[in-house]
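My questions will all concern the structure given below.
A protein chain is absent from this complex, but the other protein chains hold their places.
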Amino acid sequence: MKKTKTITLLIAFAAIAAYIGSASCGNGAGGNKANVAVTDSGHVKTPLSPVLPFDVTLPTSHFVLEGNVRRSFDVFSWDSFIAICWPAQGHSVIGQFGDNPTVWETWKKNYEVFLANGLPPSPWDVTLQSKEANLSQTGKTPANMTFVFQPFLTGPLIDQNGQYNRFEIAMNKEMFDYIDTHKLYNIQGQQAFTDTVSFPQGDNTKKTYGAVMVKASWKVLGKGDDTSRFHKVKAIIHTLALPSKGIRDSSYEAWVGLVGLHIGTRTKISPQWIWSTFEQVDNAPDLGKAVNGKHYNYYNAAAGDKALNKAPAQPWNAGIPGQIPSQVARLTPIDTGTQALNDSIHKLLVAINPHSVWQYYQLIGTQWPVHPTQSNTGDPFPVYMANATLETYDQGSVVNGKIVYSPGVTSSCIGCHNASVTWAGRPADFTYLLKSAQSLKK
Amino acid sequence: MDNSTKQYDVVIVGGGWAGSALAYRLASANKRVLVLEAGIAIDGLITNPDENQLVTGNRAEFMNDFFMAMAKTPESPYVQNYNAPRPAVLDIQPIPPFTQDNPVQLPAGAPPPATIDCADPKASIDKGYFIQRGPVPFGSTYERRGGGTSWHWLGTSLRMLPNDFKLKTVYNQAVDWPISYEDLSDYYDQAEFEIGVSADVDEQQIHGITFSEGYVYPMAKIPATILDNTMDAGLAGKTFDGSSLKVTGTPAGRNGVPNQMKNGEFYDNGRRQCQGNTNCTPICPIQAKYDATVTMAKALMTGNVEIIYQAVATNIMLDMTTMEVNGVVYKTYETTGGPCTGTFTATGTKYIIAAHAIEAAKLLLMSNTQIPAGIANYSGQVGKNLMDHPMYLGWGLMPKPVYPFRGPLSTSGIEGTRDGTFRSERASFRIEIGNEGWNWPGGAPYNQVIDMVSPMPPDQSGTPTVGIFGTALRQSIQSNFTRQFRIGFLIEQLPDADNCYIVPSKTCFDNLGVPRPEIYYDFDVYTMEGFKAAAAATDFIFDTLGVENNTGVPVGNGGVFEYEGVKYYAQGAGHVMGTHRMGFTRDDSVTDANMKSWDHDNLYIVGCGSMPTTATSNPTLTMTALAFKAADAILQSID
Partner (left out) sequence: MTLDEFVSLSAALTGYPVSTLQPVPDTQQIAATLFAELNLASNNIPAAQLDELTQVWNSISATPPPDLPAAVQEKIIENLAITRLAQNIIYLWFFGTWYDLSKNPNSFTSPNIDHVVSPLAYTNGLVWGEMGAHPMGYSVGQYGYWANVPTLPQIN
């Protein structure tokens, strides 16, 4: 990862912030506003860092699960988010010019690793991949976006303009290398692999990186959207044919805005991975707390709450005109400590540039295994975790005005990913990616 | 909602197993299909956005209801719906005047007089939806909602045996099917692919079953449990009444490791692999087990299907000139306890009733405003020949731990007992091996822990009693419960038009005013001899394995009867068959071999009710094969 000499590590900064935060709940690190100075050479000083953390930095004493322990994982999440959303090229800092192509968009997408004919993927080429990401952002070679369904066909997500959300998955070099080296990129390779799948773990002591995978949720920008509030790329939107409704295969170019980002990182402290999830701030209100007059990406007060968090009517095809927008509310509010950290990071982003798009992204939460050796899942905390744009329909249920969670069904990153397997039916180390592999055609 | 101005190619009554399979096949062939489902919608499976404003259900809610239920019965995840009510196992009781101490002696004479008070539909349904006339209570239940009974099926996907289709010819019992195993073989392939069945084809060629050249099941056999292997080792080479007691893996609609199929493709249905939640019945938390919503989703994705939920069919209308069906009248409701909100008529070119054996027959008989005997009933066989697989349970303690409550509810069985010359004299059976200890017969682990911690006082009162606790309790559980196991015998029934049938009640109605099913049910000597053999087989198997036999009075004791001085406790298997059977002629059957009504050229009646005899295999796979066969026939008749 790139390093810039004038940058101090966010980790150290956040440790101070956490100390302050735990003593006076809610103040976060706000009292220590960083000074952002622009040097003569145009470099921007900020405590925010492009350096991806290897692993979480746990508190050294007096562990409070919902206090300083959660904070340390949330800090890890923000460190990761900032680092992977850092500009992919050049010497600017994150959001310095408002928006920027990101590091994670230079990573290989799942369809670039698991090819249609099962052949080996092309080697990791960071220069080439960066160039492509940059071109994507400027609209020259837009990214292909086809996937519309949330896991296990729970449903598509439809915005206020009747447009389907698009989903993308990408992985970092460490994850790619493991798949490539062990030939897990096709079905036959996975069947031949009899070891236990074990992706690299980030390690603070050895200073090595672990596997990182991201899942992004994009909305097509359109009427009613304030585009200055989104990280944007140009995309080719593919729609599949549906003959019964007279819909043909089609593609068109459009600007899409990032509305959700999952980050999964495997580390030594968390072999069941650390699961971080972010959303654009305008996605959905907390249940029952819609603000009058505010524009939400996936909520319209006038539509009422009877269809809340329910999948749209079938057939699910992005080409059908006039579809009813999804009505989404967040059932579990963001933890106040997490929100305080969000506020403090936002201040730092605004200090770089008041028009930074990145100030409009918030950490929903981080899930991690609290007792990794205790069981397959390692006793995850928080018990449930959902991103309103990626697990919209699995957040829990509202029964007589109360939120009800069902263990094993309501969204839990680790709970669900624990069931992931390879094509040989063996555990896939918490990723469903390996099931995208195709058969090597003779 | 009013669809009476729309014209469909096919109207299907029933959005459950058969209805979903048929909707999918027909929609994939570009036919415009309307499905009427009596029960609530399932999230993600609606075609009219307005349905999202009504009551809908989803797996998370069902799981929550299951977790919070004291009695974890097949119905426990699925709240009762008074406008589309369903039976419950907790309601199965001996029929008055018979009791536990004074059980019905079989063979019995006429059924006892009716004693049911159904003045208040909801209160009465809470005590049991069926109007049980007996003399034996009908022991099986079903669901009425999107996906139907598939929500709580076990997953067992066995093919019938060739002789099962020829019971009359080979054993001079009951009737033959108008089709052979060979007629259905290709459809079995298709059914196993649609469901996604895990099995090892080499193990499944039993009793004459053959597979197409190079056939591969979609997924590999589910690994056997420690119990399976223990029984397999202990029963090696043993026989009972001439039947091998070899233990075989049970094909199941449950995700295992994908196979490369005959066409070179690797099977992938996108769902998770089994994690051994040991909860197939009543509900799989992760949908590793197939349910009909999988197929209904595919049907809806074609864009050729519309589905109306909370639409209860009440009358099938005929054009009296052509004798073809020209409409299905249905009632709608907004809430599961609220009033009727409208009456509408659905029209199509072809009509399919796929409403589950009892509800389908009930609908046909209820539809008597034009023909007094009801629709499709020239033969008089509609509602008749009601059959189940009454089950005998045996349970005990293995000499060494077998570690129950792990893995799917059942992974293996003993299939050797399903066929043989004895079928001229007594019912055959299949032996299902249960991985859930004494849960079904004994309420394990709860009842046994309570027996140790708070033993029941002799007067059955709430007087406190002294029991064990702490380390002693833990040791007891570890040494004792780990040896629990049970077997279950699925016993064949023969069709008996005179004693086993359903009629729409003339006096008892649900909340919509729709008649409830009145059920007359009995066991004949053929089946009771099967029970007798099952008990003897249990003794032999347990003896051979060194099992401490704990078979006694099961928790579900409502199916008690006495035969030759011995008390038996029949359990329903959830397999409801026979009520609209196929046959050779219109004189003694309701449909032809394609499930087309003999009487009405554009009416098909599809489901386990189509089966003229029960065999001993769980009927669901066969129902799927029949549904695909019917779909082909319907498509041919349209084109």
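By written order: A and B. Residues from 1 in each chain.
The working rule: a contact is a pair of C-beta atoms (placed from the backbone, for glycine too) under 8 Å apart; a residue touches a chain by one contact, two chains touch by 3 or more.
The structure presented is a predicted model; accordingly, all values stated were derived computationally and were not measured.
**Q** With the missing chain put back, one of B:Gln7, B:Thr115, B:Ser454 or B:Thr507 would touch it. Which one?
**A** Hidden-chain contact among the options goes to B:Ser454.
**Q** Looking at B:Thr278, B:Thr341, B:Asn550 or B:Ser637, which makes contact with the chain not pictured?
**A** Answering carefully, the residue with contact to the hidden chain is B:Thr278.
**Q** May I ask you to list the residues on subunit B that touch the chain which is not drawn?
**A** Touching the missing chain: residues 63-64, 66-70, 72, 223-226, 229, 256-257, 273-279, 283, 285, 401, 403-408, 411, 435-436, 439, 445-447, 449-451, 453-454, 456-457, 460-467, 469-475, 477-478, 481-482.
**Q** Residues of subunit A in contact with the chain that isn't shown?
**A** 63, 65, 69, 370-371, 375-377, 379-383, 404-408, 415, 418-419, 421, 425-427
The rule we apply is simple: only the chains that are shown with their structure count from here on.
**Q** Return the distance between the CA-based centres of subunit A and subunit B, expressed in whole Å.
**A** Chain centres of subunit A and subunit B, defined by C-alpha means, are spaced 44 Å apart.
**Q** Going by the contact rule set out above, which residues of subunit B touch subunit A in the complex?
**A** Listed in rising order, the residues of subunit B that touch subunit A are 27, 30, 43-49, 51-54, 56, 58-61, 63-64, 67, 220, 256-258, 260, 264-266, 268, 270-273, 275, 277, 285-287, 297, 300-305.
**Q** Would you mind writing out the residues of subunit A in touch with subunit B in their complex?
**A** Where subunit A meets subunit B, its residues are 152-155, 187, 242-245, 306-307, 310-317, 324, 393-394, 396-397, 399, 404, 406-410, 418-419, 421, 423-425, 435, 439.
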